[in-house]
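One structure coming up, written as structure tokens, with questions to follow.
A protein chain is absent from this complex, but the other protein chains hold their places.
And now, subunit A:
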Amino acid sequence: MPVQSETGAATSRPHDGPHERPEGGGFSDRFSMHTKRLIWVWTFLALPVLFYSVIRFYPTLDAFRLSLTDWNLMKPPKFIGLENYRKMFADPAFWQVFKNTFAYLIFGTPISLVLSFTIAFFLDRVRFGHGFIRALYFLPFLTTAAAMAWVWRWFYQPAPIGVINDLLAQFGLQQQPFLRSTTQALPSIMVTAIWAGLGFQVIIFMAGLRAIPTTFYEAARIDGLGEWAILRRITLPLLKPTTVFLVVLSSIGFLRIFDQVYNMTTNDPGGPLGSTKPLVLMIYQSAFSSYQMGYAAAQTVVLFLILLVISLLQLWILRDKK
């Protein structure tokens, strides 16, 4: 009987009244099983919901409000309408940063995905020392970004101390300025960012590859398909969910790049001449070195919108066409 009433409540009687419970009395009896369950569910859910709205949504929404003010932390914020946005769009430094951010995204994401897929694809077939090699690839992902950035910064130094330039010099090649060049600095930093994220992507791709049933491959081989055709017709299409996940995650990562840039160019943050500065670093500088909180909030809103649009766009492009 209780079972019956319970399922009944769940399906057809959402407004179970107390009048159907002649016993009446305390909390436990006054409500139906369904309502009681709902109360419990919401009691448990209230905590994370509350936590999430206070910690996550409130500051996010507040950033929109702050972006319309001239708040500098010291005086109460004054409403100035879209002034911050007008200032931002008129600032050539913003457009430089905007360009840089997209350079990290447009080159970083595909390069890192192709590279990690290639590594995962071949690593998947390696039997000897498989776990060890996989661990080697994964290791950078576990290292602090700041520490890695400082090591790479040292690699890129000019000759007497820089490892790469020392090597070039040994082979009689011209030294490269790397971080001291307006054209080489951004790619130099991007390389380290790609390298740092590679391990994670390789692991996810390998998990995706392993999830493809071997029977598919067996069938394909029986049908006489070549390696390339198998890759194109079976592996890649079946890896689509994994790829979508990684594309979105990696794009968000490149759009929010900060640690590498900040740590590799501390003397001239985002330099030389702003050639490596991403949006997040600009936000950081506006907020915590110039204390233009309203302006920083406006930049944050722009970043948020870019992230939102790019993510939705990717999900839409890579969606399953059924």
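Heads up, the rule we're going with is that contacts are C-beta pairs under 8 Å (C-beta built on N, C-alpha and C of every residue); 3 or more make two chains touch, one makes a residue touch a chain; residues count from 1.
The working rule: contacts and distances are computed from a predicted model.
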item: Name per UniProt, for the chain absent here [options: "Quinol oxidase subunit 2", "sn-glycerol-3-phosphate-binding periplasmic protein UgpB", "4Fe-4S ferredoxin-type domain-containing protein" or "DMSO/TMAO reductase YedYZ molybdopterin-dependent catalytic subunit"]; value: "sn-glycerol-3-phosphate-binding periplasmic protein UgpB"
item: Identified contact with the non-displayed chain, of A:Val41, A:Ile106 or A:Ala159; value: A:Ala159
item: Options A:Gly108, A:Gly208, A:Gly253 or A:Gly274, residue touching the unrepresented chain; value: A:Gly274
item: Identified contact with the non-displayed chain, of A:Phe64, A:Phe288 or A:Phe304; value: A:Phe288
item: For subunit A, the residues touching the chain missing from this view; value: 72-75, 153, 157-161, 169, 174-175, 177, 179-182, 267-269, 271-274, 285, 288-291
